[in-house]
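One chain of protein is taken out of this complex; the other chains stay put.
Labels for the chains are A, B, C, D and E, by order of writing; each one numbers its residues from 1.
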Amino acid sequence: MMSKRFVSELVAGDAVDDVFLLAERNVAHKKDGNPFLNVTLADRTGQVKGVVWDQVERILAAAAEGDFVHVRAQVGEYRGNLQLVVKDMAGVPADQVDAADFLAATTRDVTKMMDRLQEMTGRMQDPHLAALFALFWQDADFVSDFMRAPAAKMMHHAYIGGLLEHTLSMAVLAEMVGSHYSGVDRDMLLAGVILHDVGKLRELEYTSRIDYTDQGRLLSHIVIGLAMLDEKLKQVPDFPETKAHLLKHMLVSHHGERAFGSPEPPKTIEAVLLNYIDEIDSRVNSIREFVAKDTSEGNWTSYHRLLERHLYKK
Amino acid sequence: MMSKRFVSELVAGDAVDDVFLLAERNVAHKKDGNPFLNVTLADRTGQVKGVVWDQVERILAAAAEGDFVHVRAQVGEYRGNLQLVVKDMAGVPADQVDAADFLAATTRDVTKMMDRLQEMTGRMQDPHLAALFALFWQDADFVSDFMRAPAAKMMHHAYIGGLLEHTLSMAVLAEMVGSHYSGVDRDMLLAGVILHDVGKLRELEYTSRIDYTDQGRLLSHIVIGLAMLDEKLKQVPDFPETKAHLLKHMLVSHHGERAFGSPEPPKTIEAVLLNYIDEIDSRVNSIREFVAKDTSEGNWTSYHRLLERHLYKK
Amino acid sequence: MMSKRFVSELVAGDAVDDVFLLAERNVAHKKDGNPFLNVTLADRTGQVKGVVWDQVERILAAAAEGDFVHVRAQVGEYRGNLQLVVKDMAGVPADQVDAADFLAATTRDVTKMMDRLQEMTGRMQDPHLAALFALFWQDADFVSDFMRAPAAKMMHHAYIGGLLEHTLSMAVLAEMVGSHYSGVDRDMLLAGVILHDVGKLRELEYTSRIDYTDQGRLLSHIVIGLAMLDEKLKQVPDFPETKAHLLKHMLVSHHGERAFGSPEPPKTIEAVLLNYIDEIDSRVNSIREFVAKDTSEGNWTSYHRLLERHLYKK
Amino acid sequence: MMSKRFVSELVAGDAVDDVFLLAERNVAHKKDGNPFLNVTLADRTGQVKGVVWDQVERILAAAAEGDFVHVRAQVGEYRGNLQLVVKDMAGVPADQVDAADFLAATTRDVTKMMDRLQEMTGRMQDPHLAALFALFWQDADFVSDFMRAPAAKMMHHAYIGGLLEHTLSMAVLAEMVGSHYSGVDRDMLLAGVILHDVGKLRELEYTSRIDYTDQGRLLSHIVIGLAMLDEKLKQVPDFPETKAHLLKHMLVSHHGERAFGSPEPPKTIEAVLLNYIDEIDSRVNSIREFVAKDTSEGNWTSYHRLLERHLYKK
Amino acid sequence: MMSKRFVSELVAGDAVDDVFLLAERNVAHKKDGNPFLNVTLADRTGQVKGVVWDQVERILAAAAEGDFVHVRAQVGEYRGNLQLVVKDMAGVPADQVDAADFLAATTRDVTKMMDRLQEMTGRMQDPHLAALFALFWQDADFVSDFMRAPAAKMMHHAYIGGLLEHTLSMAVLAEMVGSHYSGVDRDMLLAGVILHDVGKLRELEYTSRIDYTDQGRLLSHIVIGLAMLDEKLKQVPDFPETKAHLLKHMLVSHHGERAFGSPEPPKTIEAVLLNYIDEIDSRVNSIREFVAKDTSEGNWTSYHRLLERHLYKK
Partner (left out) sequence: MMSKRFVSELVAGDAVDDVFLLAERNVAHKKDGNPFLNVTLADRTGQVKGVVWDQVERILAAAAEGDFVHVRAQVGEYRGNLQLVVKDMAGVPADQVDAADFLAATTRDVTKMMDRLQEMTGRMQDPHLAALFALFWQDADFVSDFMRAPAAKMMHHAYIGGLLEHTLSMAVLAEMVGSHYSGVDRDMLLAGVILHDVGKLRELEYTSRIDYTDQGRLLSHIVIGLAMLDEKLKQVPDFPETKAHLLKHMLVSHHGERAFGSPEPPKTIEAVLLNYIDEIDSRVNSIREFVAKDTSEGNWTSYHRLLERHLYKK
């Protein structure tokens, strides 16, 4: 594991000899017709542009976008910004870098969070749903991915472990709200909460950076999650068909409206509650993160483009 | 207190001698130029049309729209519907009828609900908010109206005591959700929950039927509620100005978006939570009532025009 | 197979002794507390209301909504409309009625249409897609359902065989449009066309009437179709993962926008073309049917609520 | 009163010794852990960035955002833009600067405009409205604020005295339009025009720059204006309740639609006219200002983002 | 000119021998296969359904939809509504009926209104616009149509002479508003006002009823009006091209937004004012007519579907 100097620490004039993520790479051509590379190098603290003038073919072959790269370069300035003039660049296996240098992560203990979630499904009364979750938790790859996946690329819980943090928070809320109203099928609500975003395990990649996968962009996490659920459902003996439809409906409708990507809107009380609980937890987290990062003086954050308002900071 | 025969029980050929609400009244003219009246009579079970051929002036003077009236009539049919041919109609003081015959009411104990709410404000830590609610609860007219008011004309909790039922349910949710997230000002959230709809005490009338008042249609319950709050705020010694603005913001923004009638969207975490808690409780109640009244055979309700979907009944 | 008198032929005073579809059924109560039934009876030509005063329990047990029923009744009038006073009603097995009396059907030869479609997939160059369709066509239940299913409940091609008619018409268009532009993967486009609506085989029921199934309302035909496709994909040896994602994307995106129920919008040229070809064929068919049924004198149809315009009839 | 060199006149290499508005201020940290300041300095002609490397604590204490500051600095360049390296910065009392150096103002005579407005209310026939305005005009603080307030932060009449200019222009239009249609209550219309935006006196601050106040962002000028009106209404003896509701309705509905922040849409002819007169005057002013500032050659302005069009300049 | 008994006066049992407008006509078939007619007969006071059992072919040939017809019939009842059993029906030339029995008309003096308008164009300073209007006023057919045309089928000024009334009212407003703001080209504004809706002369037919023409539905009054204007523009010697474009822009943009049918939004100050003046005058007239026709007791009209509100009646 190499030591690491961060993008935010670079100063013009420095010599660089360190590992970064090769976030972007474009081939351009010099006047003499020879190729050169424009690259973007990144880590947890930001990104910086660079150029590769020489040995382009060898370096092109050495690493692809999304790879970690060991970079030797000189820090200069171009048109008012820092620019690395890269002398050499070589791929570095992912297991030789500290992922935490490149991806932010939850500050909470993921093992404890996973234990808590499993303890909650362990108390389910419904035998079919209980059996279903037993299967999910026995799937080591699934559990391991679930302990790493972020909940989004940018909007909320956009960090390693974010999906688990978001899911557990929702599960706790679901127990509260579900018990507040009579006639709510609490096992169904809890099952919907835990599974609503499992498609994100494959919609997103989160090895060296958080980004969409091809299947993520082509299919959406709702559709991917439904296929993951279908796979497990087939292994539960005698899972009642109607219950399967109602459970899938939780995933199908959890965005609340067609305009937000749900093929059908919520039509059961459990699906209605799932949608609200998801909205509350996402909104609270996204506001908190926005306020935490805001650096404006005074009582107000800068303008939040998505929410179309300034937020009061107190 | 007179005994009462209900609209739903009328049969062509019957003679009627009973009290109804005069829901609507229009003057029309016969060919000979003389006036006659088209009336709509109502009670808790529905409404029926009627005509008054004779003694129109005397009857016009005897009662206005919204009054209770003692009606003597014959039940006939006109163009395929029941129609009362009214022989006589006289106003009846509201205190001589059993309001429960005309307006549906909550099935829950309003005194207990009010006690519970006051117990919750009694536990507030914030001295100014505590003082504010002490003032509200000392206002006997306010308390008495709050124990009667519906939460809406039609949408949800549209019955006597509905506002209190809705408010208390939200208050319980608020305690849960407010304690789930760190950094929430629970007293502010509770205060916002209790006051968010107080404008409905004057936006609606609910003596003999639930309908909008003139000021309700001209000003909206948000604006009315703010004035009611302002009145009390002035009586609390040294209520901090910023806290007053933040509390008013709870009322101002509780519909969540300008398009739903809020002059500003929620900009504090407490206002964001208030908006969601209000939506959850209204939506759950409105779906429950819709499902309860639905008479379709099978698993689905008839089409819900506002929600634009059929609902699954299980 | 019994002979059949149609709803459109009923006249007040007639005695009825015939088979209808029991389209709707509600239990109500007489003043004496005893139950009676309000029913709606239907066939291809329309529907008529009826009441069952006696032997309610026996008749309730005899047939459910959606069943065919042999009805003995007297035609009367109630509040200006025909009403059957039903004396007896008994279930009739679906195989004893002529479905054509109850459901409109395509006027085209379904076997020929299916042959044509299979001939088109037989010419596919792509070995995996060819193998996939070989599997589909070997599935006798699938083929048989595909030859019966309507394309919609009301909007377009809403008749037995309508889905096949719609699909074949789109396939022919797809060959034209796909060959007009260079670089279009014609096998992928054709595959998308044929599979885009297969979820309707389970989203709708079309034995005795066209209506949504429970899973149809809970999941949508997009989600159901994806699961049907997944099942077959698993049986094709070595179906490339990327190709599977691209094919599923055709189904996922065929409504063109999230607001119309597609979790993702079209992101490949083939998916873009599929969406337009679907829109053209649905729109042309729905306009044609609307114009054909229109009875207004003059050059214009009555107002088309969905399209929000009158149509010129020439 | 100090002399003033403007931001638009600064050149790299200059020494600066002048008064600016401290528009923004953020604390950052050097590598050695010591703090430094990023500041934005502004006047009527624009703004410029700066840094404070030394004596940060003292300078932090000397002035806050929104204060006027006397700045000693050297003009340099950083990443292609001018940057002041600030040596010293000290607060300057607002009464020692010429506000006109910092805020644009109406070119019209505010005293004459106020006289004209008061003369118009002096001719009111309605005794209660006349009494109400007498009270407003006797409130010296109100009058003085009304003579300074802008009508907006950016959209239209965004300069000192802009609200009065806008209000008077609307009042003149109101007299014309109100007399064109029979049955318009001209006093009510005039009253609505004059009071519709009074909430802006507190929604905005306009001492050293135009910006929203905390209560402005939390409550909106509609809600603030209603409270200001309420305060005065209570002092008019026997102001009829219905008239008060109708007058408040003018303020409540003057944005025309809920989506634009009005809790209720206009429901009286006077409220309908107020909304249109407001729109006309705002639109004409905003287009005029946009055209006046536009520097494109040819017949067209640059693209107007809010109106989503280019405007013809003639 | 025959005397007239109105639809509103018909009573079951009457014999009818009078002139009506044949508003709608559909051919249906009896069980024996013979045709019969369903007709709708109308006049200023309403409409009534009828059937023609006999001599269908002769009667079909005698009159078409939109014709005036002399009807001999018996008034009966069918399914709760009045129904004429028509014995004979014969076409009546339009010049033999009093159009006022069939179409409502303005209560104002159309000659005086036209004189006023021509007097206003007579004062134009712009020689080309003055010449253009001279041409329009010399076109007797144009003037005669302009004195009869309604401004709409239903929305506002929907009566004979309504377009002239609307146009004149707007012209007076235009003079006021145009003189209020400096730099407005008043002749251009007046020209736009007078011509903005001239396409309605051909978009609508208003001989026996107000309805859309074929070209009205195919082209819209904006497009028709532009062609009418083009025709006249070609006859004005040396009409400057730019001025022609600016004048046409007034027509093109007068609906204010693309969503309301304007191919381009207003881009000159005159076009902006025209749009507002049109909206004010249409809105005021439509509200007035709605309030005037409203028969509800109390302070509020029934619900106005288009404006989505109740209106206060005072």
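Things to note:
One rule holds in what follows: a contact is a pair of C-beta atoms (placed from the backbone, for glycine too) under 8 Å apart; a residue touches a chain by one contact, two chains touch by 3 or more.
Because the structure is predicted, anything quoted here is derived from the model rather than measured.
For the chain that does not appear, the touching partners among the shown chains are A, C, D, E. The residue touching the chain not shown here, chosen from E:217, E:288 or E:313, is E:217. Not every partner is drawn; the one left out touches chain D at residues 9, 79-81, 295-300, 310, 312.
Think of the hidden chain as still there; on chain C it touches residues 169, 172-173, 176-177, 180-181, 246, 264-265, 267-269, 272-273, 276, 279-280, 283-284, 287-288, 307-312, 314.
Listed here are the chain E residues that touch the chain not shown: 214-215, 217-220, 222-223, 226-227, 230, 242, 245-246, 248-249, 252, 258-264, 267.
Everything that follows uses one rule, which is that only the chains that are shown with their structure count from here on.
Counting only chains that touch, the fewest steps needed to get from chain A to chain D is 1. In summary, the chains found to touch both chain A and chain C are B.
Over half of the residue numbers found at the chain D and chain E interface occur in both copies, marking it as a same-residue contact.
Rotation angle relating chain B to chain C: 120°, from a CA superposition, given to the nearest 5. Each chain gets one centre point, the mean of its Cα atoms, and the points for chain B and chain D are 40 Å apart. In chain E, the positions touching at least two other chains are 79-81, 310, 312. In terms of inter-chain touching, the protein chains here follow a pattern that is not a line, ring, star or complete graph. By the definition given earlier, chain contacts exist for A-B, A-C, A-D, B-C, B-D, B-E, C-E, D-E.
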